[in-house]
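Attaching a single structure in structure tokens format; questions to follow.
Only a single protein chain was left out; the remaining protein chains are all shown in position.
Moving on to chain A:
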Amino acid sequence: MGTQHELIDVFVWNEDITLNNTEQFRKAMAKFIQNPAEYLILNMEQVKYINSAGLGIIADSVMTARKQRKELVIAGIQDSLQEIFHIVKFASFIKLFATEEDAINYFYGE
């Protein structure tokens, strides 16, 4: 489920991430970061819950993308997700945005 904005590709994940779907999320992210687009946005607007395995997949995807000279950012971070990301200090090495539009503007330098 992706939306193309020229060099930007957006992947929308809209389920809470628990032990039930961690593997599905891992595979989806592995596929997403192989995308030819240089700028990648993971939209988590509908997600309220993420376990540590899901957090690890995001961190690893960000670092893998970086090695491939791409940038993966996270958009649509609200309420509980924001607090979870704060606990694990994601903001110190991942760009986080409240909306997808904010993330797109970041890549367009606006």
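Everything that follows uses one rule, which is that contacts are C-beta pairs under 8 Å (C-beta built on N, C-alpha and C of every residue); 3 or more make two chains touch, one makes a residue touch a chain; residues count from 1.
Assume contacts and distances are computed from a predicted model.
Comparing "Putative anti-sigma regulatory factor, serine/threonine protein kinase", "Ion-translocating oxidoreductase complex subunit D", "Aspartyl/glutamyl-tRNA(Asn/Gln) amidotransferase subunit B" or "Iron/zinc/copper transport system ATP-binding protein" against the UniProt entry of the hidden chain yields the protein name "Putative anti-sigma regulatory factor, serine/threonine protein kinase". Among A:18, A:68 or A:105, only A:18 touches the chain left out of the display. From the options A:24, A:46, A:80 or A:105, the residue with contact to the chain not on display is A:80.
On the side of chain A, the interface with the absent chain consists of residues 18-20, 48-49, 51-53, 55-57, 59-60, 62-63, 79-80, 83-84, 87-89, 92-93, using the contact rule stated above.
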